[in-house]
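The other protein chains are all here in position, but one chain of the complex has been omitted.
Residue numbering begins at 1 within each chain, and the chains themselves are lettered A, B and C in the order written.
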Amino acid sequence: MDFTFTDEQAMLRESVSRYLHKHYTFAARQALVSSDRPYSAEVWQHFVDLGLLSLPFPESVGGVGGSVVDLVAIGEPFGEHLLVEPYLASVLLAGKALAATADNVRARDWLQRILAGTALGAFAHEEGNGTPDPAQVALRCKGTGAAFQLDGEKRLVLGAAEADVLVVTARVEGEPGRRDGLALLLVAPGAPGVRLTPFTTVDGRSAAHVAFDSVEVPAEDCLSTDAYAVITSTVGDALVSLSAEAVGAMGALLRQTAEFATTRRQFGVPIATFQVVAHRLADMKIDVTKARASLLYTAALVEAGRATPRDLSVLKAQVGRLGRSVAEAAVQTHGGIGTTDELAIGHYLKRLLAIDAMFGDSDYHYRVVGAGA
Amino acid sequence: MDFTFTDEQAMLRESVSRYLHKHYTFAARQALVSSDRPYSAEVWQHFVDLGLLSLPFPESVGGVGGSVVDLVAIGEPFGEHLLVEPYLASVLLAGKALAATADNVRARDWLQRILAGTALGAFAHEEGNGTPDPAQVALRCKGTGAAFQLDGEKRLVLGAAEADVLVVTARVEGEPGRRDGLALLLVAPGAPGVRLTPFTTVDGRSAAHVAFDSVEVPAEDCLSTDAYAVITSTVGDALVSLSAEAVGAMGALLRQTAEFATTRRQFGVPIATFQVVAHRLADMKIDVTKARASLLYTAALVEAGRATPRDLSVLKAQVGRLGRSVAEAAVQTHGGIGTTDELAIGHYLKRLLAIDAMFGDSDYHYRVVGAGA
Amino acid sequence: MDLTTGPELDAFREEVAAFLDTAPTDAIREAGRKLTSVFSPFDEVMEWHRILHRRGWAAPAWPVEHGGTGWSVEQRYVFAEEYARRNLPPLLPNGLKMIGPLLIDLGSEEQKQQHLPGILAGEDYWTQGYSEPGAGSDLASLSCAAVADGDDYILNGSKIWTTLAHRANRMFMLVRTDSSGRKQHGITFLLLDRLDLPGLQIRPIVGLDGLPEQCEVFFEDVRVPQSGRVGAENEGWAVAKHLLTHERGGSTSSPSLYRFVQTIREAAAVRTSPFGGRLVDDPVFQRDLGELEAEVASVEHVEKLAVSGHPISADLAFPSLNKTVSSELTQRLTTLMARVAGLQGLPQQLQALHVGSGAALLSDDFDLVALPYYLNSRAASIYAGTNEVQRDLIARTVAAR
Partner (left out) sequence: MDLTTGPELDAFREEVAAFLDTAPTDAIREAGRKLTSVFSPFDEVMEWHRILHRRGWAAPAWPVEHGGTGWSVEQRYVFAEEYARRNLPPLLPNGLKMIGPLLIDLGSEEQKQQHLPGILAGEDYWTQGYSEPGAGSDLASLSCAAVADGDDYILNGSKIWTTLAHRANRMFMLVRTDSSGRKQHGITFLLLDRLDLPGLQIRPIVGLDGLPEQCEVFFEDVRVPQSGRVGAENEGWAVAKHLLTHERGGSTSSPSLYRFVQTIREAAAVRTSPFGGRLVDDPVFQRDLGELEAEVASVEHVEKLAVSGHPISADLAFPSLNKTVSSELTQRLTTLMARVAGLQGLPQQLQALHVGSGAALLSDDFDLVALPYYLNSRAASIYAGTNEVQRDLIARTVAAR
């Protein structure tokens, strides 16, 4: 293994890149974000045509059996183009959770529709404390004979407002902190007692807080009552894809900042001439190199079935911290114009901030690594 | 108050500076450190003559009633000249603890001799865990009728090997973590059961680990059995003087490094011409300015009787971290020659490391400040 | 500066507290809570400015003859502390801390009489026309031209980073009146006493936080009177430098920096650590906040030495040092804010940020402002001379280059 993409991966990546380069320019992306549409139906349809929606799933459920490394190959261009389509929410989170419980006929049905692009899913897991650890899930789920009842709240559920189905993590027994007693349930966003508070995130994504007030869930919509492993692997895989997006964004920042520093003149010379600016560019390159190496190596570990939780924490922590650092350096190097909404630079910063905050920030993951767990 | 030194303080400082400039050159200091003498008897005698040994003490015990700010005025030149004389150990630690318990005749007697320069004291308090908090003292002290018995160990007792008397902190009751039950005792270094392991520290000071094995202490040598306040104020005042030394060292580093950067040429120009070097010098100046301002302001607070433990933690933490940062920047700027024992630069680094490590390092004090205590 | 507080100062503190507790309207308080910038929400802060002016407290640092309070150093600190403690919106600096003091020092009698009352009273808002698209850090390269024509100048060119120009009715600016010599020569300092001029166009620029704060101003054959000139023609560079170094020794930023520390600590008290327990009790949080609080304390110490006349403030590098330290500390504080808010800070709530919108919050005030504040503060190390330029200046006082 040389950690480079295979020819197939390179081709896939190239076709995604080429398409986005043409149809997902920064101007087009900004127009989309400032419209009232949460994502582009045309782009989504093209993703269906490219096979991206079935990419991560095994053939047994109608997918094409792509690997985590395949997803890294397309994740980098997603990050580079600041994609706001619900790929993470519907495909990588909801879809992967459904695929892992596809012995349930309802899960399989929903997955088919998500794969086909005829439905969108959302994964309601985060409760606002900044921890990716399923054991901390507190949303209450009472078993009442043939049905369950949900009470509590999920925060910042990506794609919830557009979702046709919510895949919800909840606690059927025990207290937060325990790994057992976790359920995975299908909930219709329009079900009685479900209340969505939708909003747009600083990085241009549609999301919602979702409150559950005595929401009845029939037994056949309960996909698992021992869901720790499913949630963990779903979040773990998503985290690699998210890291790929981050690395794509970091690479774009380095490239655009280097170009700016070479062309922008102050005091009669390009600002890249100033040693402090030059060294900042050098540090950006160092950071991008480290983040990208950790991404490629960790993805390979996941593919080889050898990634530990510690390996994933290393990746998420490094990408989170280095991403912020690269983006802040890019803004500073651009000077005034870097502090406006008019350049892509600031939007990369916001995207990288959001990626750091999701599924545990760098502080969280460094502590996990440092604890030697 | 304008936080500048009074005329008297400026004169005192000037006379100390002038003397050290002449008699305590870096070469002389290095010769002293590499000799087998722990300090210079001549310099010590001169300190007696200058009145430095009686400076910190009230007139009631034979002192001249100097203030914490007076001690700051002489502390900076001490730091600038990398003084290794036992001023901190004998005068500021042992002496101040004795002065605070001078209602005890034995304490007063020892203090007189220390003031006169005819005896040296040492303060055996630290137990190696990096905390200045007296509540953490664990050295056991059993009351046995008319006497006490000590068992345990003190670590890194400055000046212990030359001391005529040890002022020892110990626990007469309760567990570490409690503020009550703390004793202050006089112990002769040669008393049965006292075992010294002397050594020199990286910053050229004589110190020793002191083990106590069933050491008998007569009741009249017990200065207090409720010594929390005395220990706290002794350590607190010493910490201000130690910070003054640090600031003196930092100022010297800035000056010497700026001079080096202006004269050392590489690539045909003085290295101060390189923007990265220039900015490092700027950061050194920023750090020295902050540390010095915190020193002067905190000393004034102490003198006004308004300093809280939080104020002292702010000072110690800032001086500790900024001192290390300035010293490391000085070494890097000097390049190869900065990594040798031949220049003063590295000795300032070692002194600043030691100051940071004593009485709680910057991490410790930042946590105290952050806890909002 | 007296470190002991006496009965007089205590009485003063009570007087200040009583006023600050009662005088601000609800909208002004809301503007304080929704602050995400050194520039407070415009309408509310100008209203507050006028209220303070009626009490005589709009410009404590000004000379008494021009409307200052005549307070002692200690009183000014007490005022700043009580002000910050209540989270009230800081008055806009452009008039009170920039052009006002400059006119007091260098303006003609006529200019003083014409402009100072409006600045003091909060009737006028001045924007500054310094930077241009091609002249940022390298300010002296500016090219916005003023050509004399009778008693007027005809202006052509543009200015950028003109703070709140879209709300301003006055502008002070640097123009190029001669381009024959070295670039610092031929610059003229000019006052514009109105902005609704033919040929003058203002374009607000949306910042990273999604809010319009800075603007670009375009001049096309804009005619303004030469009487607005401060100092001699072509000698504006010296005037501008005087303004840039004006704050020397008079800065009191530590009370508002402390306010960040307090806000973060309060937010952490009602948030859960990802490892369980209250965030405020988390040792890593305490370590991070403790370092920032200690850094704020050092800024306080530097400032208090300076206002007390300690030679620290006589250092040529002092203004640059202050600017560098306080801007970077602000950035570190807003970074910690953003981290404490975490996921809850990610929703964009532009409407709720608008004072008086009545829009419901998705969580609390802290989560509302954390990310906008962080994003807005990225500019702090860039405006008023990038910190790279400041460090160049500081270094020059350490080692000749």
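FYI, contacts are C-beta pairs under 8 Å (C-beta built on N, C-alpha and C of every residue); 3 or more make two chains touch, one makes a residue touch a chain.
Since we're looking at a predicted model, the values are computed, not measured.
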Candidates B:T131, B:Q149, B:T225 or B:T262 - the one touching the absent chain: B:T131
Contact residue for the chain not shown (choose from B:A116, B:V202 or B:A304): B:V202
Residue ranges of chain A at the interface with the undisplayed chain: 1-4, 254, 258-259, 261-262, 270, 272-273, 275, 278-279, 281-286, 289-294, 296-298, 300-301, 304, 306, 311, 313-314, 317-318, 321, 363, 365-372
For chain B, the residues touching the chain missing from this view: 126, 128-131, 133, 136, 155-156, 176-177, 197, 199-203, 207, 209, 265-268, 274, 276-277, 328, 331-332, 335-336, 338-342, 346, 349-350, 353-354, 357-358, 360-361, 363-364, 367
For chain C, residues in touch with the removed chain: 275, 282-284, 287
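The rule is short, and it goes like this: only the chains that are shown with their structure count from here on.
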Chain whose Cα centroid lies at the greatest distance from that of chain C: B
Gap in Å, rounded to a whole number, between the CA centres of chain C and chain B: 42
Whole-Å separation of chain centres (CA-atom averages), chain A against chain B: 53
Multi-partner residues of chain A (each touching 2 or more other chains): 274, 276
Where chain C touches two or more other chains at once, by residue number: 388, 391
